[in-house]
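Note that one protein chain of the assembly has been removed; the remaining protein chains are unaltered in position.
Moving on to chain A:
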Amino acid sequence: MNVKGRKQELTIKPYKKPLGKVIRDNKVLMLMCLPAVLFFIIFAYCPMPGVYIAFTNYNFRDGIFGSPFVGFKNFEFLLKSGQLWLLTRNTIFYNLSFILLGNFLQITLAIMVNEIRCNWFKKVSQTIMFLPYFISAVLIGVLAFNILNYDTGALNTLIRETGGNPVKIYSMAGIWPFVIILCNIWQQTGYGSIVYFASICGIDSQIVEAAEVDGATSLQRIRYIILPSLKPTFIILMLFALGGIMKGNFGLFYNLIGPANSQLFPSTDIIETFVFRTMMNQNNFATSSAVGLYQSLFGFLLVMFSNWVVKKIDPDYALF
């Protein structure tokens, strides 16, 4: 059906209507899209020329286009100070950990939930496991503080009660990669497993039953039916996640670390947090824009590339 429709379109194409007529014929549909189009013009396209700030020595008085042009000086500084490298490394490291560990745990969880036969247990546990996804980043920061802080944190309470020495987690840079990854996993795993769980539910039940009649054990079913059926979903999700590897979860990092705890920055600073700090705390809009532009461009290329790969594998899943 679909293919036929497409073919027809192709044969009609040579008689392209003039633009004026297209507009007249689709007046109402165009008006219906107008609010959204205006929205994205105002809040997404209009700020774009502002990336020019990255090439200037921006000051408030002269504005975006009046400030002195400095070429690539801002980028040079970031490169030479090693800042850009540190931020890129941290951002990619965290995202890779989130993606790899996250997907592994999500798949494991989906398979385990699928093994559960007791319906109410399945429902209740799923409800609980999705819960962390629905709370604000601010609350994640509060929950983490409640557990980890030195004076009153629940973790240190436990350590004290068992006779150990309390630890100053908020001044230990080395431990934060684990804490951040743990928080991310805590928040995302339950919700992320839904996609995989849905794919498992989509498996033809006849195949599963046939396997069971043939005496396949749970492990064999998982190994030979479920895992292979998850492969396409996994690959597509993975590729898109890799496309977004330069984008960090600002809310999570900012609320866990805060803007002032600089001893943690070497291991916890990602592009977003740096961009925000240089802008709001140091009022250095030029440097902030430079890092932002670097991230946008790099990220853009990565998405294009991952989409290109997805298109090769399965055009149906490609974004465009």
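By our rule, a contact is a pair of C-beta atoms (placed from the backbone, for glycine too) under 8 Å apart; a residue touches a chain by one contact, two chains touch by 3 or more; residues count from 1.
Everything below uses one rule, namely that contacts and distances are computed from a predicted model.
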item	value
Protein that the absent chain corresponds to, by UniProt name, given "C-type cytochrome", "NADH-quinone oxidoreductase subunit J", "Sugar ABC transporter permease" or "ABC-2 type transport system ATP-binding protein"	"Sugar ABC transporter permease"
Absent-chain contact - pick from A:L86, A:M129 or A:L242	A:M129
Option touching the unshown chain, where A:L96, A:V138, A:A173 or A:I313 are the choices	A:V138
Interface with the undisplayed chain - residues on chain A	5, 17, 22, 26, 28-33, 35-37, 39-40, 42-51, 53, 63-64, 108-109, 111-113, 115-117, 121, 124-125, 127-139, 141-147, 151-154, 156-157, 160, 186, 189-191, 194-195, 198, 209, 212-213, 215, 217-219, 222, 233, 236-237, 250-251, 255, 258, 272, 275-276, 279-280, 285, 288-289, 292-293, 295-297, 300, 303-304, 317, 319-320
